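Shown here: the complex without one of its protein chains, the others still in place.
Chain naming follows the written order as A and B, and within any one chain the residues start at number 1.
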Amino acid sequence: MSKSLRVKTSKFIDETTRVSFKFNGSNYYGYKGDTLASALIANGIHLVGRSFKYHRPRGIMTAGSEEPNAIVQLNNNSARSEPNVRATEVEIYDGLEASSQNCWPSVNFDIGGINNFLSPLLPAGFYYKTFMWPASFWEKYEYFIRKSAGLGKSPTESDPDIYDHKYIHCDVLVIGGGISGIIAAKTAAKNGLDTLLIDEKPNLGGSTIFQNSDHHKINNQTSSSWLEKEISEIESLENLQVKTRTSAAAFHGYNFVLARENLTDHLSLEDRKNKVRQRLLKIRAKKVITATGSLERPMIFNNNDRPGILLSSAVKKYVDFYGVACGTSNVLFTNNDSAYETALSLFKKGIQIKAIIDIRENATSKIIDEIESHGIKIYKSYTIVDTEGYKKINKISIMQLSKDGQSVVGSKINLDCDCLGVSGGWTPAVHLFTQSGGKLKFREEDHVFVPNTYPSKQISIGSCNGEFELDEILKLVPLQIKNFLDVEKTDYENLSVEVSKNLSKRNIWLLPSDKVIGKTKPFVDFQNDATAKDIKLALREGFRSIEHVKRYTTTGMGTDQGKLGNMHALGIIAETAGVKMGELGTTTFRPPYTPLSFGTIVGRNVGEYFDIFRRTPMHDWHVKNNAEFENVGQWKRAWYYPINGENMHQAVQRESKAARESAGILDASTLGKIDIQGTDASEFLNRVYTNAWSKLEIGKCRYGLMLHEDGMVYDDGVTTRLDENHYIMTTTTGGAANVMGKLEDYLQTEWPELDVYLTSVTDHYATISVCGPNSKKIVSKVIPDLDFSDESFPHMSFKNSKIGNIKCRVMRISFTGEHSYEINIQASFGKSVWEKCMEAGKEFNITPYGTETMHLLRAEKGFIIVGQDTDATMTPIDLQMDWIVSKKKYDFIGKRSLYRSDTIREDRKQLVGLLTDDPQIVLEEGAQIVEDVNKKPIEMLGHVTSSYYSPNLNKSIALGVVRGGKNMMGKKLFIPMENKIISVTVADPVFLDKENKRLHA
Amino acid sequence: MFVINCPYCGEREQSEFKAGGEAHIVRPKQPTELSDDEWAEYLFMRKNIKGIQYERWNHAHGCRKWFNMVRDTSNDEIKAVYKMGEKPPTI
Partner (left out) sequence: MKNKYSIFSLIKNAFSYHENWEKAWKDPSPKKEYDAVIVGGGGHGLATAYYLAKKHGMTNIAVVEKGWIGGGNTGRNTTIIRSNYLWDASAGLYDHALKIWEGLSQELNYNVMFSQRGVMNLAHNLQDVRDLKRRTHANRLNGIDAVYLSTEEVKKFCPIINTSPNIRYPVLGGTLQRRAGTARHDAVAWGYARGADAMGVDIIQNCEVKGIKRNGDAVEGIETTKGFIKTKKIGVVAAGHSSVIANMAGIRLPLESKPLQALVSEPVKPIIDTVVMSNAVHAYISQSDKGELVIGAGTDDYVSYTQKGSHDIVEGTLNAILELYPIFSRMKMLRQWGGIVDICPDASPIISKTSIKGLYFNCGWGTGGFKATPGSGDLFAHTIANDEPHKLNAAFNINRFVSGDLVDEHGAAAVAH
């Protein structure tokens, strides 16, 4: 560490704790409290990275989150690798590894630097004008463009850290813990309001906390010691919660603020273990006070981007707060009094100030007088026309400004220096305010945009509201707070404040040079290498809107979102186009304020918590019995149960044979179940299903089809009449929630007069379906007291019963075409009843089957699956299910739509069976069906919706939808695959037991 | 994200609600007597207003009640909420 740059002990830095870190592979030391930027500067390092387009050497420019240049890759080649991190925000810790980005082979010697020499060929938007020949070459050009673009490198491993979310509801949220924010938060808390104060920095106090000069005094103390005392009292305030290292990311409508609380990034890797890295705070505040301060502006002059050129306020912060000198021979360049404060700080620490260049003609103030009294040379009405030094500034050239400030006169003076601090005045940080929907107004006298109208209960105070000086702030803020919060008490009225600065400023957006502008490089956006020339070119080419200029030149589109240069871009546009800035407006500030990790936004919802798992009560049994699972909506359904190394096909063939030959058992618990009660329940069903329900006897079941209002099939299932005014409806697994929602919607909004109550009971019951010729014997063993005789318990009927003491409902319904029963029992008994069935069925080789076998069995019977055989374009008529559409009913959901001119057409797609000419070929589901393979362009008639090899029929079977299919029985059609054409014959979709004998066997 | 004042539960986060489109489109009592045009008007055509819109919302992750809301779609300001069947307020 070059000792000489550590100037004097700072109380914010713990000089007793050395911290070692690596930068570009070399070891360095800093102190606890240093940022990576301050530690690098202390080690004499300014060159940190290369710019986006020209790969120019770039250094640290700021001391905060607005930093455009000093962005690094942290912990490269590890799981905690992170690109594009601002060195000015990284608190160093033992073991930190940082490296420069966007350079190869190294930041000191970067091949990409050649772009700087090609820069005459690379003006704004050059890529729109070239790389078009030959036409096929764009992808080749693009390969190289992509390689040279980008900044850091994406991580390549999963993130070992965890993230969290937290909701906070408070009376008052104060964003920013500078002097204004402290006053606001304390006032709110002392008046009994539940208050949250957040600040992005590790410490409170903003820039006032190191404002330790006689030129700013509050009640006769330096402003820093006054504020220090104010902060020390915060802990004792009960209603005030303070979160530092917490950056407000987005300010949405209805006072919804997202903030990132950084919890471990400043800790050594060892200390981070098992801790949450970052927490996304979702804050809903009744009132929001924005006190986000202001950002110092750079100035736009030729070669204003070299390492060693910093904002004047950053030079001050490095010396006052971090105890680090940015250079040994400093020059300050300013258009206002701020730089003189920096000069004073440097002077007090014994650091050489070579000169101050002030573009104002006759600025006078007490602080200027003091600087002059120390013998520091001030060049008034001068400007910098050029700088030198490739990897670090070593010289500036200055010339006198003309009266109008548009040109330079006289002779050039060269000054050697190794640091240049620049102050172009201040810009209120209105980003969050505008995100919230606030509208700005332009204040002509000092060229700033300030908040004008608020869209919610919020207020901006202090310098983000355009009050830059301590005396203004302390005069205004307490009153603003009192009014805004509607409280009586504030401790901050009648403070005595002394300030010795002068507010005068001379604003020149683009400073003149002795060279023609075409030969200069006055950067406006430092990260994206957009210059004032680029902006003027865009205007010349007809891009007049600021959004156009921004997009054409990429100004303000870097990772810093143009926090430094945007105002100058606007100024140069306004000036060049001859428009008033107030009329020009600003570009939109889009959230987040500073980039926000995806991991933080996602929080805990990763990995197994990505989405909930819904498991049936028998899930563990399926797992134990080697089931493979299928995702159906959020449900895990047993798909098939392979034994002895079977593949799916083999397992399904075995399962489906067993179900038809003896007995199969299926977990049907995932089907949606809706309990429907009320005196109008039958009428309600009449209106929501296509068929009639009034005459269904108690104890009977009926299949129903539900349509959208547009006439397309929506859902289906069996509904049972449990009692006069009581039904239980089943829905598809995936459709359950939507059906419930739709029924509630119609009931509450269209038919509120109906006496009907709906309850979703899907999760309350386990459903076990036992099918096959031996099903009756099995269920009789499980429920010995129940009369299962066909006379007493025919197909499509239901009985209440008990297994032991536990009530259950038994339905005799079938989705397989086999004689079958469904036992519905309280969910918690599902597994034990399932096991009872397995035990009872042992002698009949009862075989558990999954969804795949279920699909095959129902396809043999030609039963549809909504969502597989239908696709929201199929009416019941298209499904050849005319029988289920009541002609008598006056109305039901979707009825009218069935009679539109295009829904009554005969040549719509209709559901048919398909048999391959070669019975061993199983069609691919989704394959397209044609009549004439030679027709050009080929005409697709429909597609295969379901297809299986049926072990019970010993042939391949399929369902499909075919245009005009219902009149094509026996017709030969073709399935053109990539490498073959399969011929099929249109058949009845019921392939097995058309007479339904098996149901009663 | 809005804060919505459910007429049954009070103020809740928007995340708890589902929007249900334009309000006060009455389902025709005699759909079969409508022409295709009239039916399409009910089924598909929407005012889609920029400005004051009367619309339906459902407190899906709460009381599951449907209710109506008046909202300015040009700035998302909620002007009023009222129960189904109540007379819409004039804004």
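Following the convention adopted for this analysis, contacts are C-beta pairs under 8 Å (C-beta built on N, C-alpha and C of every residue); 3 or more make two chains touch, one makes a residue touch a chain.
If you're wondering where the values come from, they're calculated on a predicted model, not measured in any experiment.
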Query raised in the report: Among A:625, A:738 or A:780, which one is in touch with the chain left out?
Result: A:738
Query raised in the report: Of the residues listed, A:130, A:452, A:483 or A:496, which one is in contact with the missing chain?
Result: A:130
Query raised in the report: Which residue among A:159, A:472 or A:646 touches the omitted chain?
Result: A:159
Report task. Could you tell which one of A:33, A:83 or A:913 touches the chain left off the display? Result -> A:83
Query raised in the report: Which residues does chain B use to touch the chain missing from this display?
Result: 1-2, 14-15, 18-19, 21-22, 36-37, 39-41, 43-50, 53, 55, 71, 73-76
**Report entry** Residues belonging to chain A that touch the chain removed from view
**Finding:** 52, 80-84, 120-121, 123, 126-133, 135, 138-139, 142, 145-147, 149-159, 161, 250, 252-253, 256, 258, 282, 437, 516-519, 533, 537, 540-545, 547-548, 551-552, 554, 559, 561, 588, 590-592, 595-599, 601-602, 605-608, 610-611, 613, 630-633, 710-711, 732-735, 738, 865-868, 870-873, 897, 900-903, 924-928, 930, 937-938, 940, 943, 945, 976-978
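We adopt the following convention: only the chains that are shown with their structure count from here on.
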Requested in this report: Provide the C-alpha centroid distance between chain A and chain B, rounded to the nearest whole angstrom.
Outcome: 28
Report task. Would you mind writing out the residues of chain A in touch with chain B in their complex? Result -> 252-254, 256, 284, 437, 455, 709-710, 741, 744-745, 748-750, 752, 890-891, 895-897, 899-901
Report task. State the interface residues of chain B toward chain A in the complex, per the touch definition above. Result -> 1-3, 13, 18, 20, 27-28, 30-32, 34, 36, 39, 43, 56, 58, 60, 64-66, 75-76, 84-85
